[in-house]
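Down below is the structure, laid out as structure tokens.
With one protein chain held back, the other chains of the complex are shown just where they sit.
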Amino acid sequence: MKSTLTLIFCLFINLSIAQPNRLLVFQTDFGIKDGAVAAMKGVALGVDDDLRIFDLTHEIPPYNIWEAAYRLNQTASFWPARTVFVSVVDPGVGSARKSIVLLSKHGHLFVTPDNGTLTLIAETEGIQAVRLIDEKINRLPGSSASYTFHGRDVYAYTGARLAAGKIKFDDVGPLLEQPIVTLPYEKASVKGKEATGTIDVLDVQYGNVWTNISQALVNDLQINYGDLVRVRILKDNMVKFDNDIVFGRTFADVAEGKPITYLNSLLNFSIGINMGDFAKTESIGSGNMWKIIISKSAKKK
Amino acid sequence: MKSTLTLIFCLFINLSIAQPNRLLVFQTDFGIKDGAVAAMKGVALGVDDDLRIFDLTHEIPPYNIWEAAYRLNQTASFWPARTVFVSVVDPGVGSARKSIVLLSKHGHLFVTPDNGTLTLIAETEGIQAVRLIDEKINRLPGSSASYTFHGRDVYAYTGARLAAGKIKFDDVGPLLEQPIVTLPYEKASVKGKEATGTIDVLDVQYGNVWTNISQALVNDLQINYGDLVRVRILKDNMVKFDNDIVFGRTFADVAEGKPITYLNSLLNFSIGINMGDFAKTESIGSGNMWKIIISKSAKKK
Partner (left out) sequence: MKSTLTLIFCLFINLSIAQPNRLLVFQTDFGIKDGAVAAMKGVALGVDDDLRIFDLTHEIPPYNIWEAAYRLNQTASFWPARTVFVSVVDPGVGSARKSIVLLSKHGHLFVTPDNGTLTLIAETEGIQAVRLIDEKINRLPGSSASYTFHGRDVYAYTGARLAAGKIKFDDVGPLLEQPIVTLPYEKASVKGKEATGTIDVLDVQYGNVWTNISQALVNDLQINYGDLVRVRILKDNMVKFDNDIVFGRTFADVAEGKPITYLNSLLNFSIGINMGDFAKTESIGSGNMWKIIISKSAKKK
């Protein structure tokens, strides 16, 4: 009898383990000065008050879809499979732009307008399937008179229902028939003894410059720790910086105030100043118009 | 026997369901640069480490009770019944101002100084009852020498005890014998073919202007999507803006850089610029001295 009961109890526990992991992560360009983020979280907890809700960031610069794409790509791989990400950088809210959920090959779910936000994740994690959100079913009841806050009425609500297991991925809506919208961007490449790439983003808090040149390309150039690297930075094809900088493991490899090139936390080629701000010091920005060319320097350290 | 046990187990589960929902939401003007918010959360988790704690915002401008009132009103209705809101914008901390808990007709609880913070919620959600916090019982043990941080010592502690079900609403203290303190504000109204209202707040992140003119009043003026609306904005009775703007569903209804009037996420009349910042462009602010008059324009689009 005892064992029968234990079995019943364990079945109960196992069932609950078989549920989704209830992790829901929000990213927006709303800022945190008003009630918009809290309204989304309230809607999600109205779906299931046992969801575990987290913030990626709400400080994406307004309307900056590229940065939304970058921040998702920077973080999602560190989260457990089945985590649901809701990203709302949505300048086209209420227009004909589609609302989608992407299931990646890593098992993450991304709920977002189809406006390029998933450009990088689609490539890094791979796509299992993309579904169009059927707003007749997946929309906060009573919200149909509201046209400007799909983040709350559609995305938070749908994300919460997925994270809570109230709906399955198949219940989101029909499969998307065309490819997702992607932002144009150039991949880094090696030609001869040079690698050319883009400054994807600034590591804003510290003024480091993050490029899309991967560890593999750095290895192709046979750049080793301690070598000097010639770094040329161009904005709209005008040279903004041209100098040799040592390649190190970490900031502490150079004296305070000295520049260093290194592999950042995503293992991409980056430039900083130990205890300083390289981007500010050299007036460097980020985005498609900012190119970088690196090569092993002929000079010795 | 099995069914008896199942019954016991279900009773246990039901009991736990009968508990409060353990949702606790904080709003303050403390900012997030120091440890004040974390001290409040630590106190709350000391009451019950299974509370689910969320932030509405901590960026209410210092001492701005009106904005605290607005942000509560903007968000509370999206949260489940029994959620406990703790709002600490408290310029009169330690003075004779009272500390209260309001139970709304929607079943939300608001823990706050009685200084006007509940002006809008009282009207929108309605009041079931208001109780004075009896600080002899409902104050963090050992905190009596501290006179400047009731947010931590009284409000977080009391809110946590309510959210965790350690005390019931009746245990807060005696019923408040007088009405709660309210801030003066003017309601929007229609007279003839014009609606007059106030610019309650700016949608700060995007520079949109949010008024207190409701969808019902817009309907009274027979303004339909696609119509031109004459918008006059006055500061202290001086005209600051006077122009016709189209009324649309959402920003994408106009070209980038063009102004639009629309119903915001609270279904109030608002003004913005698609991908722009109307408040900054036109130097518009918010508050009691900022009035707005709208009417259906004689011109055609």
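For clarity, chains are labelled A and B in written order, and residue numbers in each chain start from 1.
Throughout what follows, a residue touches a chain if its C-beta (ideal position, glycine included) is under 8 Å from a C-beta of that chain, and two chains touch if they have at least 3 such contacts.
If you're wondering where the values come from, they're calculated on a predicted model, not measured in any experiment.
> Using the definition of touch stated at the top, determine which of B:29, B:203 or B:227 touches the missing chain.
Touching the chain that is not displayed is residue B:29.
> Touching the left-out chain: which of A:175, A:204, A:239 or A:289?
Residue touching the chain left out of view: A:204.
> Identify the residues of subunit B touching the omitted chain, counting contacts across the whole complex.
Interface residues of subunit B facing the absent chain: 1, 4-5, 8-9, 12, 29-43, 45-46, 49, 53, 62-63, 91-95, 97, 145-149, 152.
> What residues on subunit A make contact with the chain left out of this view?
Touching the missing chain: residues 1-2, 5-6, 9, 21-23, 25, 32, 52, 54-59, 71, 74-76, 78-80, 83, 201, 203-206, 215, 249-253, 262-265, 267, 275.
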